[in-house]
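Of the protein chains in this complex, all but one are displayed in their positions.
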Amino acid sequence: MDLTFSAEENEFRDELRQWLAENHPGDEPRGDDDTTFEFRKDWQRSLYDGGWAAVQWPQEYGGRDATLMQSAIFFEEVGRTRAPLPANVLGLLLAGPTIMAWGTDEQKERYLTPILSADEIWCQGFSEPEAGSDLASVKTMAKRDGDDWVVTGQKVWTSGAQYAKWCLLVARTDPEAPKHKGLSYFLLDMDQPGVQVRPLVQITGEAEFNELFIEEARIPHENMLGGEGDGWNVALTTLMNERSGLGFFLQIRLRQLLDQLVEEAVRNGKIKDPVIAEAIGEIEARTEVTRLTAYRGLSTIEKYGQPGPEGSLTKWLWSETNQMLVQLAADVVGPEALSADSKWAYELLRARGNTLEGGTTEILKNIIAERVLGLPRK
Amino acid sequence: MDLTFSAEENEFRDELRQWLAENHPGDEPRGDDDTTFEFRKDWQRSLYDGGWAAVQWPQEYGGRDATLMQSAIFFEEVGRTRAPLPANVLGLLLAGPTIMAWGTDEQKERYLTPILSADEIWCQGFSEPEAGSDLASVKTMAKRDGDDWVVTGQKVWTSGAQYAKWCLLVARTDPEAPKHKGLSYFLLDMDQPGVQVRPLVQITGEAEFNELFIEEARIPHENMLGGEGDGWNVALTTLMNERSGLGFFLQIRLRQLLDQLVEEAVRNGKIKDPVIAEAIGEIEARTEVTRLTAYRGLSTIEKYGQPGPEGSLTKWLWSETNQMLVQLAADVVGPEALSADSKWAYELLRARGNTLEGGTTEILKNIIAERVLGLPRK
Amino acid sequence: MRFDFTDDQQEIKRTAKEMLASRSTLELVRSAAESKAYDPDLWKELCDLGWPGVAISEEYGGGGLGVVELAGLLEEGGYALAGSPLLATTACGAAIQEAGSEQQRETWLPRLATGEATGTLAIAGELAPDAAEADVIVLIESDRSGARLLAGDQASVSAVETIDPTRRYGIVTAEESAGEEMPGDPEAALAIGALITSAELVGICQRSLDVTLEYVKDRKQFGRPVGSFQAVQHKCARMLFQTEAARSATYFAAWAADADRDRLIEGASLAKATASEAGVEVTGSAIQAHGGIGFTWEADIHWFFKRAQLDAAYLDGTKPHRRRLAALAARKVTSPA
Partner (left out) sequence: MRFDFTDDQQEIKRTAKEMLASRSTLELVRSAAESKAYDPDLWKELCDLGWPGVAISEEYGGGGLGVVELAGLLEEGGYALAGSPLLATTACGAAIQEAGSEQQRETWLPRLATGEATGTLAIAGELAPDAAEADVIVLIESDRSGARLLAGDQASVSAVETIDPTRRYGIVTAEESAGEEMPGDPEAALAIGALITSAELVGICQRSLDVTLEYVKDRKQFGRPVGSFQAVQHKCARMLFQTEAARSATYFAAWAADADRDRLIEGASLAKATASEAGVEVTGSAIQAHGGIGFTWEADIHWFFKRAQLDAAYLDGTKPHRRRLAALAARKVTSPA
């Protein structure tokens, strides 16, 4: 047991802190999505120039060969300094690693660098309106037509689609095969008339996500990733990379929000109310446990080469705790917490998505029960 | 909306109070089960002599034709004055009404009066070790042999079996028929070598329940209640009568326990701790809501002739609230709450049974979801 | 004992439900919310039906019915999520009837009863519904000790845009000398306000449950209706559990307001503690049970969540009301009446 950081880890953190201190772009502009996006794109360009765009990527593709722990440190520091996320976060976290694992040399050559530099933005086309989290039920069809595949279907929850040049698309290429065997994985060019993007406004009033309407879009066969029928396995690679690292960004944000709430409670004297103090203590404990469990998860992966139960648990803990925190804010902060333009109100609404996005809590519990605890399926 | 009691209801309550004041047997003896039983039997005899043994029974069978509300008042007053329950509570609440609904004139003639007088005690043989709450899976077999049925099987959770002369037994008479169609309902004489009773000690150290081992016990055909194959429907009549009235006894006991906890918190000053006060306030609210919901349930039955969702909800609310209350006692009462011989410790352990007995909370939720909310079964 | 609406009460409630089902559809709620404006015709209709005055005594031009009837209407108002100053105006009317002087009653109740004037009940420094437009405001001091009556122009109201665009809100403050003192019991005035807010929350819970049931019965995932999954079933069962708990407590409080004044304060805290908790949790569960769709602007369920948040906080939330219940319980055991 050693919860201090190693010399290499501290060195990595120090170098990053130094760089961030010199290059931090300041607060994100508020309000206009396009302006925010451009801001994040510039920021990624700056990260890229500094060699910080994808620390966890191998050096040969422009990364730093960072360990899992260093990658966690990267996201913690970005969160801690309130720096924005890079514009192409899905490209960096999902598309890059999936292409590295399954791509041909030509594909790696073609796609990786523009991901890193944010010249080409990526989005993820897995979820569908009918299928929800159930990848095996994907209905989007791809039919072979000469050297191309012709794709028709609908995707949902595609964040960043309005800015994306490419989409990681799972589609059904063999309707006869058993449900998860008939899938293939494509790199879909978004710049074509067959692809329409409609923003999906959420209860906060923003649109982080989109619907994607695909009507006879064409994909050259060379843009298939993995072989025909490999879609399920390629998609698993993508899903395995979801949230890796990002969890550390989220838990630091939770910590920051809690610190702000405690500051407010100290400022307005509510901390002296033992009922408020006990509620804050509960969230304090859960926030700290979220952080610790996330680190335990990394140690498990480093030791056993695969994630233990901690990954799903961290997501679950984080989402529940964040919802408790923002709900408590109404008691601590007062009317301000419910004012449309306040940060607390935004967080209150946004937090409802936490137990839905990236796997609903119900799905997480199913996964824990069946895959971690080995309980029988019906 | 009128939450006052009617003149008749008040008159009923006043008469009962008067009678209880004059006839209350004092505290139950502690410790020895047999002594307690004899005490309760004497008490029931006394109720019987006063005409109070089964107020809800029709007058022709020795009851008072009490309304549901009066029956509720009866149980509230018994609870409020800390009078014991009658020895033959299952006879009064389950066997009597089931025999009245399904019995032949001879059966009514034979069984009802000794139920009322506690001369013959009854127990209920529905649950089985393998089947749990799933009546359709009953495995106990009854085979016809001349004028008799020969029964073999095992029952569990039969409270009072060691004192019972009769058992309400559900057994399978047609193994070929679909699961719930092959059942019949018998009145089993417990005084025979084929019936063995083994006490089932619970985590409190007491044995309220028993296992019943039935090995070629004989039941004359005339002791079948309802027709051959009617077992499921007769059993439903019994189940419908479970907890009717008793809920009011339980909710009053909850109220009394809470009052004692509040007294203790006032006495030792813990009530001044706002965190304790808030927890007490939460339980105060739930206890009061339990009472109110129970009364709403009665009004629904009186108006529509059948129970609304309130019945299952009251059981659920009560059991959850009682568990919260006894758990809080450890914070309020201090070490005494965990001492083996204290009332609080007993209640802490006994309360674990609340969410299991009379339908587990999971089963209650299933019933609410499917029968009340109309959600689809798989 | 009859823990249930009388036929007359039931009829009032049923008529209200039907009226609102056509006059406050979710489409209309949405367009009002998105344009941040009430439908003035709806308020006019409610006034024509006498809703603002239902619990104001006939002596002051009201309907002369009780808080039970008023609570029934507000429950339906919550169910339909109707956008109008009804809650604010009736809370104000009840407060003046409760705590006002004879002259204050005579001045304001007839106008509030017809809806010609609107009002609100506000705690100083906290959000109150429809405060900026109110013709008359009952302002409770922030320590809940006293009440003042202010004409709209005597108070300083800052309109606040909240997360709930289905209703308007404002924060009221006033100079110490402004308006008139109210001679009556501010606690009872607050209690009625709290319990009718609870009634609105009961309606919000019930509608959230109904909308959710409809959705989960229809929506399929993994090849079967979402509502056939035990996790969803048990979530819906708990939604019912909390809704019915809030309902029992609220009906009791309304009855106590009309018929057993000794239990009004306790009843109101019981109602508000239970309904505030239920409102926040049931509407949150409703979003969750809808899955990703529940998080989108185009699903209607978020309007209920947002209104529930504001109602839960209005006139104090679960925690302070629980503490009041504990204090009342402690008083009972120390001095058994």
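As written, the chain order gives the labels A, B and C, with residue 1 at the start of each chain.
Going forward, a contact is a pair of C-beta atoms (placed from the backbone, for glycine too) under 8 Å apart; a residue touches a chain by one contact, two chains touch by 3 or more.
As the structure is a prediction and not an experimental result, all values here were calculated from the model.
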- Task: May I ask which residue of A:Ala54, A:Met69, A:Leu188 or A:Val333 touches the chain that does not appear here?
- Result: A:Met69
- Item | Contact residue for the chain not shown (choose from B:Leu68, B:Ala101, B:Met141 or B:Val275) | B:Val275
- Consider the whole complex, including the chain that is not shown, and state which of B:Lys41, B:Arg218, B:Arg286 or B:Lys365 touches that chain. B:Lys365
- Considering the whole complex rather than only what is displayed, give the residues of subunit B touching the chain that is not shown. 127, 130-134, 137, 156-157, 200-203, 205, 275, 323, 327, 330-331, 334-335, 338-341, 345, 348-349, 352-353, 355-357, 360-362, 365
- Go through subunit C and note every residue touching the omitted chain. 229-231, 234
- Query: Please identify, in ascending order, the residues of subunit A that touch the omitted chain?
  - Reply: 1-6, 9, 69, 258-259, 262-263, 265-266, 271, 274, 277-278, 280-282, 284-286, 288-289, 292-293, 295-296, 298-300, 302-303, 309-310, 313, 316-317, 362, 364-366, 368-370, 372-378
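Quick note on the criterion: only the chains that are shown with their structure count from here on.
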- Message: Please tell me the distance, in whole Å, between the geometric centres of subunit B and subunit C computed from their C-alpha atoms.
- Response: 39
- The distance between the C-alpha centres of subunit A and subunit B, rounded to whole Å, is 53
- Item | Multi-partner residues of subunit C (each touching 2 or more other chains) | 232, 319, 323
- Indicate the residues of subunit B shared as contacts by at least two other chains. 274, 278, 378
